[in-house]
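A short write-up of the structure that comes next.
Note that one protein chain of the assembly has been removed; the remaining protein chains are unaltered in position.
All chains are identified by letter, namely A, B and C, in their written order; residue positions are counted from 1 within each chain.
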Amino acid sequence: MKKMRVGILAGTGMVGQKYIQLLEDHPWFEVVYISASERSAGKKYSEAVKGRWHLSTDLPKNIAEINVSKMNEIAKCKECCDFVFSALGSAPAKEWEEKYAEAGIPVVSNASAHRHDKDVPMIVPEINSDHLKIIPIQQRNRNWKDGFIAVKPNCSLQSYLTPLFALHKKFKLKRAIITTMQAVSGAGYPGVSSYDLIDNVVPFIPGEEEKSEFEPRKILGDIVGNEIVNNNDFRISAHCNRVPVIDGHLATVSVDFEIKPSREEILKIWKEFKGISQEYNLPSAPKQPIIYREESDRPQPKLDRDIDKGMAVTVGRLREGNVFQYRFVGLSHNTVRGAAGGGILNAELLVKEGFIS
Amino acid sequence: MKKMRVGILAGTGMVGQKYIQLLEDHPWFEVVYISASERSAGKKYSEAVKGRWHLSTDLPKNIAEINVSKMNEIAKCKECCDFVFSALGSAPAKEWEEKYAEAGIPVVSNASAHRHDKDVPMIVPEINSDHLKIIPIQQRNRNWKDGFIAVKPNCSLQSYLTPLFALHKKFKLKRAIITTMQAVSGAGYPGVSSYDLIDNVVPFIPGEEEKSEFEPRKILGDIVGNEIVNNNDFRISAHCNRVPVIDGHLATVSVDFEIKPSREEILKIWKEFKGISQEYNLPSAPKQPIIYREESDRPQPKLDRDIDKGMAVTVGRLREGNVFQYRFVGLSHNTVRGAAGGGILNAELLVKEGFIS
Amino acid sequence: MKKMRVGILAGTGMVGQKYIQLLEDHPWFEVVYISASERSAGKKYSEAVKGRWHLSTDLPKNIAEINVSKMNEIAKCKECCDFVFSALGSAPAKEWEEKYAEAGIPVVSNASAHRHDKDVPMIVPEINSDHLKIIPIQQRNRNWKDGFIAVKPNCSLQSYLTPLFALHKKFKLKRAIITTMQAVSGAGYPGVSSYDLIDNVVPFIPGEEEKSEFEPRKILGDIVGNEIVNNNDFRISAHCNRVPVIDGHLATVSVDFEIKPSREEILKIWKEFKGISQEYNLPSAPKQPIIYREESDRPQPKLDRDIDKGMAVTVGRLREGNVFQYRFVGLSHNTVRGAAGGGILNAELLVKEGFIS
Partner (left out) sequence: MKKMRVGILAGTGMVGQKYIQLLEDHPWFEVVYISASERSAGKKYSEAVKGRWHLSTDLPKNIAEINVSKMNEIAKCKECCDFVFSALGSAPAKEWEEKYAEAGIPVVSNASAHRHDKDVPMIVPEINSDHLKIIPIQQRNRNWKDGFIAVKPNCSLQSYLTPLFALHKKFKLKRAIITTMQAVSGAGYPGVSSYDLIDNVVPFIPGEEEKSEFEPRKILGDIVGNEIVNNNDFRISAHCNRVPVIDGHLATVSVDFEIKPSREEILKIWKEFKGISQEYNLPSAPKQPIIYREESDRPQPKLDRDIDKGMAVTVGRLREGNVFQYRFVGLSHNTVRGAAGGGILNAELLVKEGFIS
C-alpha cells in the first residue's frame, strides 16, 4: 500500500514534534508538509526547531529536510497532502482550520477552537465513532466539498472518560467529581517555569476545568437531526492541578451511576472493553484500551504512562466511596493518547471509515 | 515567668526534630528530656541525630547536650518534666503513651494510637477545645491521677477541616469529596524514596484516607455522658496522593452544606473566623487562622505554607461546583500546623485551661 | 536617621522583586521609584506584577502603590532618589545605566554590561573595596558630576571566590577548575522550562563560563594609574550546569596555590576571615562571611542557602586532591548574596565610604 501523504499545521511546537515522532515509520501515513508561524516559515524543519527539539529520539532525517511552509500556503498543501493534522493553538486554529477545510483538505485537529461547533465531531474512537456521521452534514452546512474538520477532546479527559463511558453504557453515569494532576508537557513549550514547579503544585490551569466539564457532554451526546446534541443527563465537576511530572495526566475520580454496579461488574467491563479501534485493529490502537492494575499504589505516571505505546488508559484503586458509589484513579499519556497519538488514531479511523481517501 | 519543662518522646525522628526546632526560644516551654529507641538512647542528642538532622536551622546548642533517654526511663521523665510531647509512631505510642500518663505525666500526642478512644480528646484548638472536658473522665476511667493523653488529628485534615468547620457552624456540613496532594515530609524520614517521586505522583498513602474520613466525625462530635460521640451527620470521601513537594499538604475540596451559603457569606466567615487560640492569644496561634487568597492560582505549597509561622490555613479558588455547591483549595504546613506546631498549640491551650500546670 | 530614597531600574523582574523584598524594613534605604519596560510603565506596581509576584512574602503595601515609571523618566528619578539599583538585563543596562549616571544618579548595578569597563569597579565588599577609588576617575573620564556606575560580579562566582580570595592573600591563587550546579532562579522568570528540568540537568548556561573565568581577574586586580588592571597570574576554568534547585548555586572547586597551605591553615583563615562589611558592620553584612561545615555531605542548597539571611558563603568537604592541592565545595544564595543582597551590600559600602550621600 502506498502511504498517504499528510501535513502538520503548527509542526514545530510541542504537539507538532510529537506528531512527527509518532508518525516516523507509520504504516499508513507519511509527513510531507509542515506549516508554522512566520518565525519558522521558509526554513528547513531542522533549522526551524534547532535548539527546540525536545524529544529523546532524534529528528527523523527525511523530516529534517522539509521546508516549513507559511500558514497561508494552502494551495501547496492541497497539492501534496491527502489530509492534515492540526496542532494549532486555539486562536490560530479558529483562523486557519476552516480555510484548509474549505480548500478541500480534511483537518484532523487537536485544537479547542471548533469543539463547541454542533456540526464538528469530537471523537474518541472507542466511544463515539458514530459521530463521524455528522461530517457530510458539516460539509453541506459549510458548503465544503472534500474538506472537513474533525477534532479530539482535551487531554485531561482521557484518563477517566473512557473508563466512565465503558460503565455508562450499562449503568448510566449520573455525576462525578474529579481532581486531575497534570503533567507539564500538557502546557506546551516552554510552558510552566521550573521556578513555579520545583517543590510545588499549582492548583489552577486556565480553561481546563471548563473543558473537562463540557466536553464529555458532547462526546456522550447523540446526533439528532443535523447536529450533535449534548448529553445533559450527568454532571462532572473538575479540579485541575499542575504537578512536577513530565508526561502523564493522573485523575482521582468519585462517581455515581443511576444503577450501582458491583465491583466485579466494573472490573469485568473494563477488562473486556473494546472499541472500534480494536475491531478495526487500527495501527495506533492499544490492544486493550483500559488496563486495570491490582497494586494498591497504581497507576503512577512514571510507571504506567507508556503502556501500549502510550495509547491505553490505566486505572486502579477501584473502591467504594462513602459519598459517591465508587472511587478510582485513572492515568493516560497526555501528549500521546491525549494529543498527537489520539489525533493519529482519529485519522486512522477516518481512513478506515472512508472519510479520508 | 519560669518556663515549663517538657520532654519529647521519639525526639530524634522527623517530627521530634521539628518539635525541637519550634520550641527553641518558646516563651513558655523548655525541652529538658528526650527519649528515643534503643539505637539512640544513651547518646548525646547531637550524636543521636548525627547525619540525620534534616532541618535548615542548626541544632540548638542546649539540646545538643541532652542525654537521650530510653523509652522506659519514665521515672526520670516524671522527675524533670511538667509534661511530654509524643512524636511516637502508632505502635510504640500504643505501648508507651499510657505508661507515661499512668505515671502522672500529661502526654500531648501526635500519634494515631489513641485517636479512636472515646475518652481521649482529639483537639484542633480553633474547633473543639470544649472536648478537653473529657480529660477528668479519662483520668477517672483509667484511674490516672495527674497524667492524661490528649491528641491531635492527622496532618492531612488541617488544610480543609478548619475552613469547613467555620462554615459548618452556620450551614451544617453535609458531604465533601476531597483529594489531597501531600508533601514528603509527612512520611517521616527517610520516608518516600526519591526514585519513586522524581517525575511522579504516588496515588496512595497507607491509612491516610481512613483517617481523613473518620477523624472529622470525632472532632465535630460532642461529649455526651462520659464519652465523645462522633458526628455522623456528614460524610467525607478522600483520595490521598503523595507529590514531590517538601512541605505543605494541598487539598481540593468539593462540598455540600445543608443550607447553601452565598459566596459572600463564606468569604466573610473565613475572614472573621477566630478560635480560642486567638482569644487567648496563645504564643503559637496564627493571627488569622484562615487566610483567603484572591489570586486565581493560590494557595501553592511553596508560596503559602510558611504564612504566619506555618500555623495558618490558606484557602483559595472558592467557586460554585456543578455537582456540589462549592469547590475550593486548601493548604496547610504539614509538619508545623499539621504536626509539631499543632501539638505545641494544643499544649499551650492545655496550660491556659489549667490541665497542665 | 532619615532613610535614603532609592530607585530600582527594572523593578518588576525576578531580581527587581528580590530587591523590593530585601529592602522592606531596610534601616537605611527606602524604595520610592521603580522603572520598568513599556509594558509595565504607567501602572501601579501591584498591577504591574499581578500574577507575576514570585516570592513567598507578600508585596509590601507601600511598594504596591508606587507608580511604575518609564525608563526615560530620569529627571523624575533624579528629583526623588539619592541613588538607584539597576536590575536591568545586559542590553538595556548598556542603554540606560550611563544615562542615569550622567544625570547625576549613582547606579549600583547587577548587570554585566559595564563589568569589562576599566573605570567601573566590580565590587565584592569583603574582597576589593579599594577599587571604589576608581570612581572619581570614572567621573572624570566620563565628565559626570555626581553620578557613577558601580557593579557587582556574576552570581556564579560568589560560592567560591571569597573562599579562594581569603587564601589567595597569603598563598597566591595559581589555578582552579570549577563545576557549578546553579539554581533556576538565576535564570530569571520564567527562565528555564520545567519540561527541561524535571528529571534532568542541563550542562550549559549561555555566557556563564566566560563570566566565571574573566570576572575574578578583575576583582583580584589592582588600580594602576587610571584603570583597574586585571590580575592574570592565575587561571580559572569553569563548567556551568543548571540543576533543578530553586535557589542556591553550588560549586565543586579544585585548586592549586603557589604555596601549598596546610588544611589547618585553610580552615583557620576561613574561620577568621572578615572583610570591610564586617568591620563597618553594614546592615546586610553576614556576621561571618565564610562558614565551614564539618559534616561530610554539606553544604547543600536546601539546607545552607539561607544562612545569615542568605549573605554568607558556606563551604565544606575540604580535602586534598590528587591532581590539584585541594578540593572543596562552596555554596551561596544566588538571588541574595549573588544578586539583590550583594547589590544592597555594595550600596551600603558606598554610603559608608561617602560615595553616595
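FYI, a contact is a pair of C-beta atoms (placed from the backbone, for glycine too) under 8 Å apart; a residue touches a chain by one contact, two chains touch by 3 or more.
Keep in mind that this is a model prediction, so the values were computed, not measured.
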| said: For a quick check of understanding: of B:V84, B:V184 or B:I223, which residue touches the chain that isn't displayed? | reply: B:V184
| message | For the chain not shown, which residue from C:P153, C:G221 or C:P299 touches it across the whole complex? | response | C:P299
| note | Of C:S37, C:N141, C:N231 or C:T252, the residue that touches the missing chain is C:T252
| said: Touching the hidden chain in the complete assembly: which of B:T57, B:S194 or B:S357 does that? | reply: B:S194
| task | May I ask which residue of C:D199, C:E258 or C:E279 touches the chain that does not appear here? | result | C:D199
| said: Out of C:S46, C:N67, C:N141 or C:N241, which residue would touch the omitted chain in the full complex? | reply: C:N241
| Sites on chain A contacted by the missing partner chain, in the whole complex | 51, 55-56, 198-199, 246, 295-297, 302-304, 306
| field | Contact footprint on chain C, counting only the chain that is left out | value | 175-177, 179, 181, 196, 198-204, 206, 213, 235-237, 239, 241, 243-246, 250, 252, 254, 296-303, 316-317, 321-324, 327, 329
| Where does chain B touch the missing chain, residue by residue? | 14, 54, 184-185, 189-199, 244-246
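Quick note on the criterion: only the chains that are shown with their structure count from here on.
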| field | Distance between the centres, which are taken as Cα means, of chain B and chain A, whole angstrom | value | 43
| message | On a C-alpha centroid basis, what's the spacing between chain A and chain C, in Å? | response | 47
| field | Mean-CA-position distance for chain C and chain B (Å) | value | 41
| message | If I count partner chains per residue in chain B, which residues reach a count of at least 2? | response | 198-199, 246, 296-297, 302-303
